[in-house]
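This is the structure I want to talk about, given as structure tokens.
One chain of protein is taken out of this complex; the other chains stay put.
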């Protein structure tokens, strides 16, 4: 590797890390406290802690190992995810506490603030999925911090001006992250990416690690969709409904993704990429639609439709995005998070219209939901563009084309390894 | 690969998947509801949810990764398990709800119904273990659906005619699954299997993935054995006893399996297959015997005996089954689930006889338990035979001999991979 690239991390990553970390510690010194008054909420906590941990496992292990699928980029996939999460949760705790800091003078750390912070982080990990392998860790940290800022701003705008419920703004994380990432990936497009990069492939072992990440996401997704229902509404019945709906949607989603994967395959075989990602589409869609889903069969139908569009999207839309729009989406976030998220939004709208008694209410719901979606899409896409142009700057030393998708540019060892 | 095999999945798997999935969704539309009245059981739920998740992790990740051990079959091991589970839990929820559908007109989804469905699915995964690598996913789905139907029927028969408690019928899942799988494997025997297939081996990396599956099963087995005790008996003391007993039995089992593995090895070394599977024998045996185990040392003794017969079985009975009975048992389910299950049954019988005051009670217990075992064995074995003959039909296009134990027949990628 060329020496100027070998040096790049040294003079950029540590200063950035120490600058941000010191800044966060200073904010912690001045503003952050741990919530002490837990006696009255003792019972509630018990659920939160184990559901919080499920979310924690999904974010660290699920997203982390899902990103190990590239044959020569697996350390970076898992390692950078850990680094980004460790930094981003601190930033998200602070940002989400700004309002409380303004009103009460301090930021309280409790289970809810940590769960919300992890969900904001998940949103940034989705965005990162679109540019995985074509960036360095400095890029990833900046993307995560900017994406989270945008996502928190979006939530605040929607709550303040459109009166969307907090839970519903959080569940837009899939749409926000996916379209942010897409725009980013479009701006950062490299000439020559139309041809498959020689290192952009799965092998037998990294494929299995990635399947492990998938399974952790798949298994704990019911907690992801239900934890904030429980915390914010203290309604166990509603939270349980979220658990069961997500469980059913994911089961149907796995079956459907396998079916369409074989059906659309020229050789009539399963595609590992679909099994890894499209099986999760049901969880995305039901998460967005959740507040309007009351019957189990609706959950199964959503799971079916989400896996359908996700599999078809991975098979047919991804190449179109690449060739027609010059947008190279490493993890297929459009098909896995973007489209199923919009499907969920549409189902929620339709169900609420169907439930409404008269035309006026129906129109009001439609306007409300369309506003929500438009604000989210335009904010995420414009911020994605801005972030992209910011990162295009040569100052951040993006990896050379031939160093893309390769751990060697960032990790001390292989292959002779050993020296520690 | 020959074109007729490349096509086989396309014209069989997707139609089967969509047919079944549509059928399930229709049943869901007509009959299935989510249990709403949870307010009074709020406390109880808290335990169920985290214990339910432990069982979920065992079934998806534990069994799934345990099945990745074959060097060229690891995607199929993990991927087909996910597919089978996603389909089978829906079928099990519906089947277990048939009685309630008959009496009350609907099927309720709640934590208990999901836990029971996952346990039925575990039973079918055990059966699948015996034919792993020698079948295609269409086979696996049919096996799972038929096995679960048989297992639910067996439970209903035992409860209705022999008055066995529900919990005890569920715990027969190891025996039912193992003997079903054995018969299946006997019918589907292929000429030439006496010689080790060149791909039927472990390598360094798939071995580790498989160990990971083992560890998840090992760690969460106490929840597997205790969750239904808690749900059905609302007796925390009894459920805790199940947790501690299983924990102790598994610890002793791991030590004993390692000891006998070295002792019976010609070179005096450990065998990874024993560490992967025979360490779990204690959990199987204590699960079956549980209702009669009151003292911790009994649990440790059961763990010792189970690991002993399981290790000796893997070393000596498995080759006999292959050469003398032409029954090729890929995962060794006879030694890992069958024999320890029967040991557990025997211990339960002996303990209840020892506890009984007079001869009449003792004889009654003996007759009761022997009937239970005989019904289970005959039903599982006859259904295994029938399923085997059904699958032998060439219509399902079994993989050719030289394509056994190989992902290439079913997965789009390797080795040049890349194209997604």
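Here the chain labels run A and B in written order, and each chain numbers its own residues starting at 1.
Here is the rule we use: a contact is a pair of C-beta atoms (placed from the backbone, for glycine too) under 8 Å apart; a residue touches a chain by one contact, two chains touch by 3 or more.
Only a predicted model underlies this, so the values are computations on that prediction, with no experimental measurement involved.
K.L.:
From the list B:21, B:225 or B:314, which touches the chain that is not on show?
P.N.:
Only one of B:21, B:225 or B:314 touches the chain omitted from view, namely B:314.
K.L.:
Which of B:101, B:142, B:162 or B:208 touches the chain that is not shown?
P.N.:
Candidates B:101, B:142, B:162 or B:208; residue touching the omitted chain: B:208.
K.L.:
Based on the whole complex, identify which of A:53, A:165 or A:378 touches the chain you can't see.
P.N.:
Spelled out, the listed residue whose C-beta touches the missing chain is A:53.
K.L.:
Name every residue on chain B in touch with the hidden partner chain.
P.N.:
46-47, 50, 54, 71, 196, 200-205, 207-208, 211-212, 215-216, 218-220, 223, 236-237, 240-241, 243-245, 247-248, 250-256, 258-260, 262-263, 265, 267-273, 275, 279, 295-297, 300-301, 304, 314, 318, 332
K.L.:
Can you list where chain A touches the absent chain?
P.N.:
Chain A touches the chain not shown through residues 6-11, 13-14, 17-18, 20-21, 24-25, 28-29, 32-39, 42, 45-46, 49-50, 53, 56-57, 60-61, 64-65, 68, 74-75, 78-79, 82-83, 85-87, 89-90, 109-111, 114, 137, 205-206, 209, 212, 407, 409-420.
Rule of thumb we're sticking to: only the chains that are shown with their structure count from here on.
K.L.:
In steps of 5 degrees, what rotation angle do you get fitting chain A onto chain B on the CA atoms?
P.N.:
To map chain A onto chain B, rotate by about 120 degrees.
K.L.:
What's the distance between the Cα centroids of chain A and chain B, rounded to whole Å?
P.N.:
34
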